[in-house]
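So, subunit A:
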Amino acid sequence: MSDGLRLSAKTRAEIERLTTVYPVRRSALLPGLRLAQREIGWLPREAMDEVAEIVGVDPNACYALATFYDLFYREPVGKYVIGVCEGLACHLGGSGRVLGWLKERLGIGPGETTADGLFTVRTFECLAACDRAPCALVNDEYVGPLDEARLDELLRELRSHPNWSRVSGVGGRGSGASIPDPQYPTPDPRHSTTDTRHPAPGEGRS
Partner candidate 1 sequence: MDNLATVTIDGRVVKVPRGMNLVEAARLAGVEIPVFCYHSKLKPVGACRMCYVAIEKVPGVVTACTTTVTDGMVVNTKDPRVVKAQQGVLEFLLANHPLDCPVCDRGGECPLQNNTFGYGGPVSRYVEPKRHFAKPIPLSRRILLDRERCILCYRCVRFQKEIAGDETLTVINRGARVEIATLPGREFDSPFSGNTIELCPVGALTSALYRFKARPWDIRSSPSLCDQCSVGCNVRVDTRNRQIVRLLSRENAAVDDGWLCDRGRFGYEFANHPDRLTQPQVREGTRLRAAEWEEALYQAAQGLRQVVSQRGPGTVGVLVSPRLANEDLYLAQRLARAVIGTSNLDYRLTPHPTVSPLRPDAASGSIVGLEKARTILILGADPLNHQPVLDLRLKKAASLGARLIVVDEKQTDLAAFARLWLRPRSGSLDTLARGLVHLILANGQVNQEFVDRRTEGIDALRARVADDTPERVAASTGVPAPLLEQAATLLATNGPASIVYDRDLGASDDGAAAVLAATDLALLTGNIGRDGAGLYPLVRAANEQGALDLGLMPRRPSPPTPSPTGGEGGHAGCPAGGMTGAEMLDALRAGQLKALYLLGVDPLRELPDDRALRDGLTGLTTLIVQDILPGPAQELATVVLPGAAFHEREGTLTNLERRVQRLWPALKPPGKARPDWQIIHDLARALGTSFDYAQASDVFAEIASVVPTYRGLTYGKVGLKGVQWPLDVASGQEAGSLYEDPGDTRLAFTPVAPSTARIV
Partner candidate 2 sequence: MGEVGCSARVQREAMAHDVAKDIAALVKGLATTFKHLGRPATTVQYPEEKRPVSPRYRGRHMLMRYEDGLERCIGCSLCAGACPSRAIYVEAAENTDGERHSPGERYARRYEINLIRCIFCGMCEEVCPTQAIVLGHDYELADYDRADFIYTKERLLVPQPTKGPTSPPTPSPTRGGGWVR
């Protein structure tokens, strides 16, 4: 839609499909929100309401769920969210310096977004990538270990590539871990979608 706060027909259809996948219709809320954020970049209230409406729950319930998760953004974020890990390994490995460099180069601290809307800097408690400390998560991609040169390279790459995703060199060793795109199951005809009294835990995912 023109205001950029509403979901496309494709996303709506996908969420609609998800509601039939789980034994309890409500279970589609979380993946639904994830799809919405994937499309819009963050979760405006309008989008949350829309997901709630499709899934058939009260908008408040949807909002409550979204507020629990750190990775659902309820305010606009930059095109690239650079999340610096502040776990123990990264802290010792110099995550403070990484934040300092980011402040120097982008002029923003954790929780802030650059004026051009390109970058948001935030922190994480632990990204479970201690082998690459100090590491960071750029959107869904791990980067690290970071030093000043690699950070500059990363920023240059992010600025120059219109649709950056896992660029070699900065990712470091190996093929690189990245959070996979959500893979959602297809409906299982054995599940009744109307009976909410007897959910079958675990059966939803095949």
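The working rule: contacts are C-beta pairs under 8 Å (C-beta built on N, C-alpha and C of every residue); 3 or more make two chains touch, one makes a residue touch a chain; residues count from 1.
Regarding candidate selection, all candidates are chains of the complex that A comes from, given by their letters.
As the structure is a prediction and not an experimental result, all values here were calculated from the model.
Novice: Contact as defined above, complex as supplied: which of the candidates 1 or 2 touches subunit A?
Specialist: Touching partner of subunit A: 1.
Novice: Can you check the complex and tell me which residues of subunit A touch candidate 1?
Specialist: 45, 48-49, 57-61, 63-64, 67-68
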